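These notes are about the structure you will find just below.
Moving on, here comes chain A:
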Amino acid sequence: MIGQVFRRELLLAWRRPGDTLLPLTFFIIVGSLFPLGVGAEPALLRSIGPGAVWIAAVLATLLGLPRLFAADQHGGALEQLLLSPAPLALLVAVKVLAQWLTSGLPLALAAPVLALGFGLDFRDLGVLLAGLLLGTPLLNLLGAISAALTLGLRGGGALLGLLVLPLYVPVLIFGSGAVQAAALGFGAGANLSLLAAMLVLAVVFAPWATAAALRISLD
Partner candidate 1 sequence: MSEFLAMGGYGAYVWPSYALAALVLGLNAWLPWRRHRRLLRERQTRPET
Partner candidate 2 sequence: MFGPTLDRLAAPKFFYPFAGRLLPWLGTLAAVLLLLGAGWGLAVAPADYQQGDSYRIMFIHVPAAWLSMLTYMVMAGGAFVFLVWRIKLADMLAKTCAPLGAAFTALTLVTGSLWGKPMWGTWWAWDARLTSELVLLFLYLGLIALRGAIDEPQRAGRATALLALVGVVNIPIIHFSVEWWNTLHQPASLTRMAGPAIHPAMLTPLLLMIAGFTVYFVAVLLQRMRCEILEREQQARWLTELDAP
């Protein structure tokens, strides 16, 4: 059952390349807004670069969150998930993993390209990539809770965003902080370790909370 769900998610994403490309395009566009908004002075861009890329990644992730459960809800597949013998938390984890593989991971991989536009050097790009590889699954895991809570509600994406953005604050701080710390010579280890710790906690608890939220939303 679990393998089935996973394969189905990947197949759906393959059939709808927009699910991957749209957040990616949005990511690049939002990232590009920063120089347009603050001016293209190189020193300024280098200093806001890490934060800007991370913010763009957060917003692009937000864009894709409603999709996590929306398609299933229309087809009645969501109710099937709830009735299946497999633990709901595990099924949720698998869905989130699939979403990360098809939209979060591409974001992380595209980030260095965007970051070049801010004039970050190669070492910083490495830290940025590492941070996003740890952070994007975190964003997807936390976002799933909010997506489950707001299933089918009016206010839609904006409400989802309002609920989840405060939870994203630590991710943003440590992810962006890692690059800034590396640039200052302090090393990114501390920030990245904190991100990793948060990821572990999220992998354990977020699917469970999401499953509870799904039950609340669908009962």
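A word on the picks: all candidates are chains of the complex that A comes from, given by their letters.
Operating definition for what follows: a residue touches a chain if its C-beta (ideal position, glycine included) is under 8 Å from a C-beta of that chain, and two chains touch if they have at least 3 such contacts; residues count from 1.
These figures come from a predicted structure and were not determined experimentally.
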{"item": "Candidate number, among 1 or 2, whose chain touches chain A in this complex", "value": "2"}
{"item": "Contact set on chain A toward candidate 2 in their complex", "value": "145, 149-150, 153-155, 159, 162-163, 165-167, 169-170, 173-174, 177, 180-181, 194, 198, 205, 209, 212-213, 216-217, 219"}
